[in-house]
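For this view, one protein chain was removed and the others were kept in their places.
Chain nomenclature is as follows: A, B and C, assigned in order of appearance, with residue numbering initiated at 1 for each chain independently.
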Amino acid sequence: MKILYFAWVKQKIGKAEETVDMPASVTNVATLIDFLRKRGTGYEEAFKNPALIRVAVNQQHTDFNAIVHPGDEVAFFPPVTGG
Amino acid sequence: MKILYFAWVKQKIGKAEETVDMPASVTNVATLIDFLRKRGTGYEEAFKNPALIRVAVNQQHTDFNAIVHPGDEVAFFPPVTGG
Amino acid sequence: MSEIRIQQEDFDSGAEMAALEDDGGDAGAIASFVGLVRGDGGLSSMTLDHYPGMCESEIAAHAGEARKRWSILALRIVHRIGRLVPGDRIVFVGVASKHRQAAFEAAEFLMDYLKTRAPFWKLERRGESETWVRARAEDDASVKRWIR
Partner (left out) sequence: MSEIRIQQEDFDSGAEMAALEDDGGDAGAIASFVGLVRGDGGLSSMTLDHYPGMCESEIAAHAGEARKRWSILALRIVHRIGRLVPGDRIVFVGVASKHRQAAFEAAEFLMDYLKTRAPFWKLERRGESETWVRARAEDDASVKRWIR
């Protein structure tokens, strides 16, 4: 599973992307976040307030209930501020 | 009094502008139109349906109740179609 | 700064945009509109009549009204007169403001007013026949949005 981070999520975690083996506990975005938070203080800091986090699965905006699969590309980022 | 005509009003009357001595019968735009209609078939044709005519007195949009004075510039034209 | 021009000659939309960018100071948003002659229904040419003097003062008054309603940093209006053919530019309206909503609204406001208040008249030629364009009820409805 490929995981991408953008903006301050990327800064707190300290990397732009990584590939992780999806453990059995992970079924959807919410459980993926639970899993990632245990990976270190940067992760804990980034995901402390999930209300500030947005997610895309396979480059589509979605929510924390979205199901995830081992081959998916999952991206975490703050609300967008383009234009 | 200077009178200007634009668009099809100008074409029907056959001139772009003229200077007329304001008779005593003319007090407002409506009575000015009554006076002009008697000046010939072009005028009669132009003012036949007053609902199609718009007026400006001294370059300000106004209506047929507007008072007119001898030194005024009065313009008659169809609804505008700019832009 | 406001620039308002009524002219026979063509204008360069890109040059008008560049001037707005230069004049806009600390603008964050520039909204613009270009109107072009369409060749619908076999239109071969269009001739724009106008009321010199009143045209300028009407447009300046509406530019002033736009400046009262929205925070405008720069504004440009160019309107052509005379004979035009399909594809020719007719009008440019551009507004620079701090924010996009103000820039869009002011540009639409000015276009709606140009359509319904500024003393221009269009004569369309199709083959041998010439017709004066009739005011569209749609344009009148559009301008009513701004009345307050």
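By definition in this document, contacts are C-beta pairs under 8 Å (C-beta built on N, C-alpha and C of every residue); 3 or more make two chains touch, one makes a residue touch a chain.
Nothing here was measured: the structure is a model prediction, and the numbers come from that model.
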Touch partners, limited to displayed chains, of the chain removed from view: A, C
Chain A, residues in touch with the chain not shown (by the definition above): 4, 6-8, 10, 56, 59, 61, 75, 77-83
Touch list for chain C against the chain that is not drawn: 12-15, 17-18, 21, 24, 26-40, 86, 89, 98, 100-101, 103-104, 107-108, 111, 142
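The definition used in the following text is that only the chains that are shown with their structure count from here on.
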Inter-centroid spacing, chain C versus chain A (mean Cα positions, whole Å): 49
Averaged-CA centre spacing for the pair chain B and chain A, given as whole angstrom: 73
Junction residues of chain A, two or more chains touched: none
Set of chain C residues in contact with two or more other chains: none
